[in-house]
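Here is the structure we will look at, set down as structure tokens.
Not every chain of the complex is shown here; the ones you see sit where they belong.
Should a chain be cited, it is by its letter among A and B, assigned in written order, with residues numbered from 1 in that chain.
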């Protein structure tokens, strides 16, 4: 292995307080939006039509919120998760500014927690990642924790620091995009009549549709976000010769499928938490169901917020999440907790 | 199944005179053109080069005519064909205005015919669909008829109305894009020397090339048009576990292959009819042949019109369409009848 090659950081290379400046800023334009709509069955009208976005008070249609997430996430991979064993969770995710075609995104992370595991071979690190646009405005931020291998098993265990993370972003901390106004919202063009008042806390929605995924697709998606983790691309990287599908691919697929029942949950503004419960592989048929966890009003005209659980599965019945012992059922791929903006 | 999910309309939900306003308008830009050229071997020069289009009197290169068709068609799926058993035919298709990068398309359909089948379980509906751009100009329109399941077998049969549809759009009803002028047409850059006068009615052309299709590709294409029909995406939707390839994917593939022999049949302006004769599945190798059905002059300088039969196959010899009993041969995928504009 050449000395010039990045072999990734190991657990002992992280320390609380470190700042990681991630490489390769990325200018995103309409081509990336077209690709997003080719890779996922995305249909939310605000992200499909400039005219629809203008009728909601925006200058034109922003890029899908998850494009920003994936691009920022992808930038962190070479510094955070190249030697990761598992992506353990997300918290405190917040979108602050829409990504507009032509924006250039870069990402910076701070190490906010480290904890060596008792086996002495791995540890958990927590990073708070912030994505910036070319105006140095924060586009989005989130906390993520991953289990990372130690490179040198003799390296001493660091002092354990586990950050205190709230279970959800408080509704009043959500950032509503400037100008957003749903008072002239066209429910016919959006595709469904259901508004804020039609959703009840505890309500569950089966999104019905399924998509069987292929290796060519998830590799193209993952590359598009400049995510370089070997396990997604190289059949020799895992013992069984499969390519693990990037968890973000499952997030985007499930979110797009949730249009059917949540067509008006237009903008994602908060990521409260998320677990990639089981691996997703080519040939799996992804389905999704949602549960309304909370509701909140906002200060923007005609705009409410729904806190939603989005569950992706690869089979089994909807609305079943865990076994009797509290573990995720084997067919559950994703358990995501997010805030979305809907018309009131 | 959640009450908020669209389960699609059944035969008894349609009545002659209904207007269906289809959801999710779509802004289309250069990204979609790039994707079209990635998904199909499209090479017609007018759609490949802004300079070539300008030499033909257009402001710049329009989006491929079938992009407009697929986007409009895709919008109709949730309202027209989610519970369709078969897509039976097309008629009276006409392109009125090119789609330019940045245009936003939406679609509206009118129910113009209904006929319950004698089995009492299904019926045929005829819809006339119109695609509009953001200026409310008609971009294209066409009639399509599909066989749809009844949801409630006890629903009474409606009065039968079968629209009277001509076999072809009359040449004088074709709309020539404003400014189109083929008098300075560059046959070298276009790729072939054959002009209007070189084609004879009855002439047949084997387009020679073949493309073996993959699931990843047709799913990406079909998603790009926001077409949500389950059978294209979900291996659990059909008894044999295959994913049926969207008929429009075969149309675009065959049209692109027809460049070889019809490189100068630049613009599609009429769709006289079409049948998806047999299912197309991943692994099939699509080939195409054409027959000149008719010729007509137009009022635009240097512009003639060819009425062409475009046949796509998955094997077998070219120029063989039907068995002795008049049925399409099993290897025939598509029998399309359209008008194209060529230099005189």
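The rule we apply is simple: a contact is a pair of C-beta atoms (placed from the backbone, for glycine too) under 8 Å apart; a residue touches a chain by one contact, two chains touch by 3 or more.
Quantities reported herein were computed from a predicted structural model and do not represent experimental measurements.
Counting all copies of the one sequence in the full complex of this file gives 3, of which 2 are shown in place.
By our rule, only the chains that are shown with their structure count from here on.
The distance from the centre of chain A to the centre of chain B, each centre being the mean of the chain's C-alpha atoms, comes to 36 Å.
Residue ranges of chain A in contact with chain B, taken from their complex: 29-35, 37-41, 43-45, 48-52, 61, 188-192, 194, 198, 203-212, 214-217, 260-263, 283, 285, 289. Listed in rising order, the residues of chain B touching chain A in the complex are 1-2, 4-7, 21, 23-27, 29-32, 34-35, 78, 102, 104, 106, 134, 214-217, 219-221, 223-224, 226, 228, 230, 233-237, 243.
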